[in-house]
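Worksheet for the structure shown next.
Every protein chain except one is present and positioned as in the full complex.
Presenting chain A:
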Amino acid sequence: MNAMVLAAEGSQNPLIPDVWEMLITGIGFVILLFIAIKFIVPAFEKVFADRANAIEGGLAKARAAQAEAKAARDEYNQQLESARLEAQKIREEARSEGEKILADFKDRANMESARITENAHKAIEAERAAAVVSLRDEVGTLATQLASKIVGESLDDDARANRVVDRFLADLDAEQGRTGAAR
């Protein structure tokens, strides 16, 4: 204890600074500060900034690529949709076209058949009329001959002959009508 006190008394007060040490420390500090400002801090900040930029740039690029892909997909979907609509329209048109053509043909066929039927009817009518006329003539002649043969008198007188034939025919018609009614 004594020795410690003695030692403390013999030494300088530890709080009294050495001016030269202060100066050297100050100079050393300023030099280091200068180097830090001039070289170290800018270098590290640049690396940090570059790294941040690289990461942000990468993210931005990825976002852009994603947006582009989305736009392409939207466009593709839109095109697909419009193509589908187009196809439907074409199909619809084709169907209506087909129906129209079919109806057209049907009409034309109907008209043709109607025409043919009518022609046939006309031809049959004409044939029948002709047949009636020729039958009447023939039947008249045959009947006259038959009658003249039966009666034995000449029935050459036309007026009389016609009258006889008409009467005969009327009888014949009446008989036919009766049998027709009976049938």
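The rule we apply is simple: a residue touches a chain if its C-beta (ideal position, glycine included) is under 8 Å from a C-beta of that chain, and two chains touch if they have at least 3 such contacts; residues count from 1.
To be clear about the criterion, contacts and distances are computed from a predicted model.
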{"item": "Omitted chain, identified by the protein name its UniProt record gives, among \"Cytochrome b\", \"ATP synthase subunit a\", \"(2Fe-2S)-binding protein\" or \"RsbT antagonist protein RsbS\"", "value": "\"ATP synthase subunit a\""}
{"item": "Residue of A:L32, A:A62 or A:L85 touching the missing chain in the full complex", "value": "A:L32"}
{"item": "Hidden partner chain, residues of chain A it touches", "value": "3-4, 7-8, 10-12, 14-26, 28-29, 31-33, 35-37, 39-41, 43-48, 50-51, 54"}
